[in-house]
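Heads up, one of the protein chains got dropped from this complex, but the rest are sitting where they should.
Going in written order, the chains are labelled A, B and C, and every chain counts its residues from 1.
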Amino acid sequence: MAEMTYREALNLAFKEEMRRDPDVLLMGEDVALYGGSFKVTKGLLEEFGEKRVLDTPISEAAFVGASIGAAMTGLKPICEFLTVGFALVAMDQIVNHAAKIYYMFNGQVNLPMVLRGPGGGGHQLGSQHGQSIESYFLHCPGLKVVMPATVADAKGLMKAAIRDPDPVFVMEHEGLYGMRGECPDDPEFITPIGKAQVLREGKDVTLIGLSKTTHQCLQAAELLAKDGIDAEVIDLRSLNPMDDATLVESVKKTNRAVVVYEGWRTGGIGAEVASRLMEKAFYYLDAPVVRIGGKDIPAPYAYNLEKLVYPRIEEIVMGAKYALDGSPLIIR
Amino acid sequence: MAEMTYREALNLAFKEEMRRDPDVLLMGEDVALYGGSFKVTKGLLEEFGEKRVLDTPISEAAFVGASIGAAMTGLKPICEFLTVGFALVAMDQIVNHAAKIYYMFNGQVNLPMVLRGPGGGGHQLGSQHGQSIESYFLHCPGLKVVMPATVADAKGLMKAAIRDPDPVFVMEHEGLYGMRGECPDDPEFITPIGKAQVLREGKDVTLIGLSKTTHQCLQAAELLAKDGIDAEVIDLRSLNPMDDATLVESVKKTNRAVVVYEGWRTGGIGAEVASRLMEKAFYYLDAPVVRIGGKDIPAPYAYNLEKLVYPRIEEIVMGAKYALDGSPLIIR
Amino acid sequence: MATEKGRASAAVAGRNGKSTVEEPKGESTVHGDPSEAGIESTPSDKSAAAEKVEAAEMASFVELARQTHQEITDVPDELGKDELLGMYRMMYLIRRFETRAAQMYTQGKIKGFLHLYSGQEAVAVGSRFALTPKDYMITSYRDHGHALVVGMSAREVMAELFGKSTGCVGGKGGSMHMFSAEKRMMGGYAIVGGSVPISVGLALGCKYKNEGTLCASYFGDGATNQGAWHEGLNLSAVWKLPNIFVCENNFYGIGTSVTRSTAEPDIYKRASSYRMPGVRADGMNVIEVYQAMKKAAEHCRSGAGPYLIEFITYRFRPHSMSDPGTYRTKEEERFFTSIDPIEQMAEYLKANGMQTDDELKTLRKAVDAEVDDAVQFADESPMPGEEELRKYVYKEWKDEWWG
Partner (left out) sequence: MATEKGRASAAVAGRNGKSTVEEPKGESTVHGDPSEAGIESTPSDKSAAAEKVEAAEMASFVELARQTHQEITDVPDELGKDELLGMYRMMYLIRRFETRAAQMYTQGKIKGFLHLYSGQEAVAVGSRFALTPKDYMITSYRDHGHALVVGMSAREVMAELFGKSTGCVGGKGGSMHMFSAEKRMMGGYAIVGGSVPISVGLALGCKYKNEGTLCASYFGDGATNQGAWHEGLNLSAVWKLPNIFVCENNFYGIGTSVTRSTAEPDIYKRASSYRMPGVRADGMNVIEVYQAMKKAAEHCRSGAGPYLIEFITYRFRPHSMSDPGTYRTKEEERFFTSIDPIEQMAEYLKANGMQTDDELKTLRKAVDAEVDDAVQFADESPMPGEEELRKYVYKEWKDEWWG
């Protein structure tokens, strides 16, 4: 175990996998010479050279496509979006190509590729940058989607994604890059895709977070504890495949759940989690699954407004109490 | 009332609105000289001239953007995708621009524009054409999304969309273009956005459809009736805004609901409908809301496989029975 | 477009020889029923505006093709009788295949969209002969020719059209999604322009592995207006990748002619935006195609980066089986069928004493039989089993993960 930042853990994942497998390469805007706009790819050009670390023009559709084609030849490209929101200009390449090629061509060629980049709000970047669009990729068979919340998972999930034979979208969170935590040293350590993690055990209500909201759930659990409420906190980690079993098991115990996510509330990951819990644990639910999502509003710039669009700890607390005893849940 | 096809009803909506308002124009691939790949825009060039009916290059991002810009100058563009799946190459223009401009610029300019085109499966068009991607646009504040199922609504919702001051995505269904039905003659007839419609009253279970699946729900209701089950059928019509009140009212009566949609099951419209029903009618629900969605699979070409990916009437019947008495629900 | 005639300049690539202007020879009778070669235009269906536009365009496309096209004359030494016959055979196979596919569509054996390659055969065939089996090919939905030319069997291609388990992708793809990893035919794709960025990645793989291979990337004239096309060509040029970008300019994207959609309808000139060589060549002459492609391949293999070739060609049929095709004039169609690439090769083979009429007839009969066999094979093959439905969504997946 070493202490490092989430950013460093990602960087280490790239380095270890690139050392391990000469077919792994990385591309994106300013990833090489500049070391990455968020410095996540720092030092890679120096160690692996320009053959394996490639700067691209501002052409997301082209370099996602290039990653697909490279993957078809057996390479294992890691494709960085400077911000995941820019994946929208490459949406067709992702949804219609990366996700479908393996199926459409009947398994003749699989795509061991990684899409990645920072998302999430809270940095006053305005409507066109500040968004959490994981739900678009959740609704896309053929693609896997993971969102590491911890330093260990930043490394573990990234490594799993690089080794995975299918296209995996690893959605990082800009707000977590500087976070410090423990990270296993073992270069064979990976976090398996498809496994949620119980970060705090509790018996009264299940708080389900992903990426940054996992940490908010943990903080909310502390506050709830002061009121005598014993919350279980689950880090979803893998959105697709989703670890229904872990969620259901928890709800069978707590009978209540709150799912917390930064994406827009309507049509977001929360709806899928809630629906699955209803389907698989209906008779255990004592209250509706509460969705604390991002508001259905493009992110505003002003600090005081922006903080209202993303889930807040007090909203999570409110949501938990609402699930427990019907206390008012007022989300502005 | 006149009998006509869904296609003709759409065509009439364009004509009436273009006669009524000289600022309405229409653009897309082959919409003018060719009369539309599905002939929905037939005769418009002849009546309104090339100033108002514009053929475009195969450049969806550009002509969605052009529609946005034109709307900013006060025009009311109708922008056709030859198939809604091609909206993916214009995703950024839709999600990051069309949907956000009104908010981002604090209401200084609104975008009275329509995005439209046929979607839906069942025509053996393969993975890249046969899809129903309404959920992407549902998860996009700033955009409205409607899906007409009937001939009257094809006209009524299209006219409402053209007159609406916000960007509205009207998702038609290729499989309904040839369907005949009654259509009001009144040029002032519109179907208000945000209103679901109860097409069949019943007390035992609520079947919620949209676009083509509405008709499947009606057929399923007939079959269920033979088994003595009295199903209510609701045509959702408007996905965003969603008419929660009509859905909730129905479920308060039937205590059971099945939502049927062609989009991929995971992360689809069904999850949102189910979540809202759980939130707003939890204590009235005697069974989990059943989602009969498209399978989480890219659409295959072969007829026998393709028919398995989209909801089938027998699945709806099974879903309803499952909701009623827990009969097995086996969806392959 | 009244000014079109002046606009469309012809910079013919390939050999140094001046293009010979072909006179219309009347309709092809050997290589298919003339009624297949296009659909009747039904003037009553057209607006006056439509007729005006078409008349102006027609003159220019025919004019351009006249300038670009030349008869098969000096064939390079490396193409002996075997190769020329091989080219003839392959072109005829594709034509015959498409003719039968159209029939099967009409009979309801094939569904969905069906885009035929008839008329464009020289492009796939001539270009493939200039490549090696290790080179990658990738194209759009108009992909049967490209599938056959790499050596995929008529059986597996036809069976795919029928949606059968014996199809090259097990019935999952259909007409628009042919594929063979083994033959390095990296797929047909249905999103216009969508395959172009992928082709860049294939070329990146070639360069990475340094095996002297390249990727030939085929697309239509209409595709050059897609953003992905622009991005792809730029990226390939910046990375100096071994990509041959092959534009099959058949003058139309569905019903919209290149002059109404493409601000620079001389598509080869668009290469200059990427400092890439760009040439226009005769796509109705298989030898000219071969020559242009060979030059491009040499360029790519030398490490000099990508190359764009615009082949002037024509689809003898409408865009797809559901297109009435009324936007083209009979005169235009007649001109292009008069320079049918298959017929020209037949003439050459005969004129140079390599084949007699009878020998060619025998060869065609054999091909006809091969295609008939493919049809029968396809027809008799089983549908994919229902257990195939969930196969190959993911390579690594657990049953419990289905939602």
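One rule holds for everything that comes next: a residue touches a chain if its C-beta (ideal position, glycine included) is under 8 Å from a C-beta of that chain, and two chains touch if they have at least 3 such contacts.
Please read these numbers as outputs of a predicted model, since none were measured by experiment.
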Item to check | Of C:Ser272, C:Ser322 or C:Gln376, the residue in touch with the unshown chain | outcome: C:Ser272
Next on the checklist: For a quick check of understanding: of A:Phe86, A:Tyr103, A:Phe137 or A:Tyr261, which residue touches the chain that isn't displayed?
Outcome noted: A:Phe86
Checklist entry - Of the listed residues B:Gln93, B:Thr150, B:Gln197 or B:Thr254, which contacts the missing chain in the full complex? => result B:Gln93
Checklist entry - Tell me, which residues in chain C touch the chain that this view leaves out? => result 7, 225-231, 233-234, 237-238, 260-264, 269-270, 272-276
Item to check | Contact footprint on chain B, counting only the chain that is left out | outcome: 25, 51, 54, 56-57, 59, 61-75, 77, 92-93, 96-97, 101-110, 141-142, 144, 164-166, 194, 241-242, 244-245, 272, 276
Checklist entry - In terms of residues, what is the contact footprint of the unshown chain on chain A? => result 29-30, 33-34, 37, 45-46, 50, 55-59, 61-62, 85-86, 88-89, 123-129, 265-266, 295-298, 300-305, 308-309, 332
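Here, only the chains that are shown with their structure count from here on.
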Next on the checklist: Can you identify the chain nearest the overall CA centroid, using each chain's own CA centroid?
Outcome noted: B
Checklist entry - By CA centroid distance, what chain is farthest from chain C? => result A
Item to check | chain B-chain C separation of Cα centroids, rounded to whole Å | outcome: 36
Item to check | Separation of chain A from chain B, taking each centre as the mean of its C-alpha atoms, in whole Å | outcome: 30
Next on the checklist: I'd like the Å distance between the centres of chain A and chain C, where a centre is the mean of that chain's Cα atoms.
Outcome noted: 42
Next on the checklist: Quick check: what residues of chain C touch more than one other chain, meaning two or more?
Outcome noted: 170, 172-173, 177, 189, 191, 194, 227-228, 393, 403
Item to check | Sites on chain A at which at least two other chains make contact | outcome: 61, 92, 96, 103-104, 141-142, 272
